[in-house]
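Working notes, structure below.
Only one protein chain is missing; all other protein chains are in place.
After this line comes chain A, so read on.
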Amino acid sequence: MSELAPLLEVADLRVRLRTPRGPAEVVNGLSYTVGRGETVAVVGESGSGKSVSVLALLGLLPARVAAVTGAARLDGEDLLTMPPERLREVRGPGVGMVFQDPMTSLNPVLTIGRQLVEGIRAHGEVSKAEARDRAAGLLAEVGLPDPRRALDRYPHELSGGMRQRVVIAIALSNNPSLLIADEATTALDVTVQAQILDLVAGLQSEHGTGVIWITHDLGVVAGIADRVLVMYGGRCVEDGSVDDVLERPAHPYTRGLLGALPDLASSDDGELATVPGTPPAPTDLPAGCVFWPRCPVRSDPRCETEQPPLAVVGASTGGLPHRAATWCSEGSSR
C-alpha cells in the first residue's frame, strides 16, 4: 500500500458477450488497483458485471462468446495477453479464486483430496504423500473437522458450508499473491463466515496477499475492506476508502444501496427500503448515466444524455481518492 507498484492494476477492462439478443456490454471500462495486503471489496447488484469482471482477469470466460479488452497487470505482467501456458502457471500461485456456488464448484465424482492434490501438484514437484499432507493441513486451516478423513470423501458427502471451505482451501493451496473471492461466504452462516474472514485476514498479514472480495453484504465490506468499488451496469460508479464510500456516499446508487440496509434501530415499521426498478440490460445500456432510469435525483440535464466521468468528489482519507461517476454528487450527505 506504499509507493510500491500495486499488485494488480486493472486498466480499462471491457467485456463484451455475444448473446442471442446482440452484443452485451457487461463490463465497460473498469479500472482499479489492488495493493499487496490490501482488500478491495466489489459491491453491486446481481448482473452488475462483478463476477464477469473477475472471471475475465483469469481468462475463465468462454472465448467463443466473450471478447475481453483492456489490461490487467499482475506484478507488471498482463494477464489478458499472456500466453496460455504462462496463464496456467499464474492460475493458482498467482491468483487463487473462490467461486460463488459451493454446490457446483467441486467435481462430484472425484474425492476432495484428489481435487486439492491435483492443484498442488500442478505447480511444482511435490510427491503425492506430501501434497496430501499439505491438503490435510489446508482443510484444517479452513476449519474442516477431521481433515484426514475428509480427503477421502466426495463432495456430496459434505454440507454446503463444508464444501465452500474446501473450495476456499483449493484457492489458498498455492499461497496465491492475489485471492479473488466471488460471494465466497454468501452461502455460509455467520459464524463460519467470521472464521473464513479471520483466516483470510491472517493470510494477508502473513503473506501480504491482496484480496478482491465480491459481495452483496455491506456488513462484510465494512468489516474487512480497505477500499470499496461500487459497480453498476458494468461500470465503476463509485470507489474510495471504505470510510469515504460507506460514510459519505456520493453516487445516488450507493446511497440507495446503503439505504436498503435493514436497520434494527430505525423507527419505521420494518418496511425495507429498496432501490426501485431493475438494473439495465447489458444489451441495451442507457446513453447517459447508467443509473439514470432508476435514479431518484436526476437533477442535472446531462444525466440522460452524457455519461458522467469517474471524478474525485470531496475530501479523501488515507491517501485514497474518493471518486464517483455522477452529475449529482454536490451537497451529498446522508
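Operating definition for what follows: contacts are C-beta pairs under 8 Å (C-beta built on N, C-alpha and C of every residue); 3 or more make two chains touch, one makes a residue touch a chain; residues count from 1.
Methods note: contacts and distances are computed from a predicted model.
Novice: Assuming one chain is omitted from the figure, identify its UniProt name from "Proline dehydrogenase", "NADH-quinone oxidoreductase subunit H", "Peptide/nickel transport system permease protein" or "Amino acid/amide ABC transporter membrane protein 1 (HAAT family)".
Specialist: Spelling it out: the chain absent from the display is recorded in UniProt as "Peptide/nickel transport system permease protein".
Novice: Out of A:E45, A:D75 or A:D101, which residue would touch the omitted chain in the full complex?
Specialist: A:D101
Novice: Considering the complete complex, identify which of A:E45, A:E118 or A:E141 is in touch with the unshown chain.
Specialist: Checking the options A:E45, A:E118 or A:E141, the one contacting the hidden chain is A:E118.
Novice: Touching the left-out chain: which of A:R16, A:R36, A:R73 or A:R91?
Specialist: Result: among the candidates, A:R91 touches the missing chain.
Novice: Touch as defined at the start, partner being the missing chain; which of A:L58, A:V211 or A:V275 qualifies?
Specialist: The missing chain is touched by A:L58.
Novice: If the missing chain were put back, which residues of chain A would it touch?
Specialist: Those residues of chain A that touch the unshown chain are 55, 58, 60, 84, 88-93, 95-97, 99, 101, 104-111, 115, 118-119, 122-123, 154, 156, 167, 170-171, 173-174.
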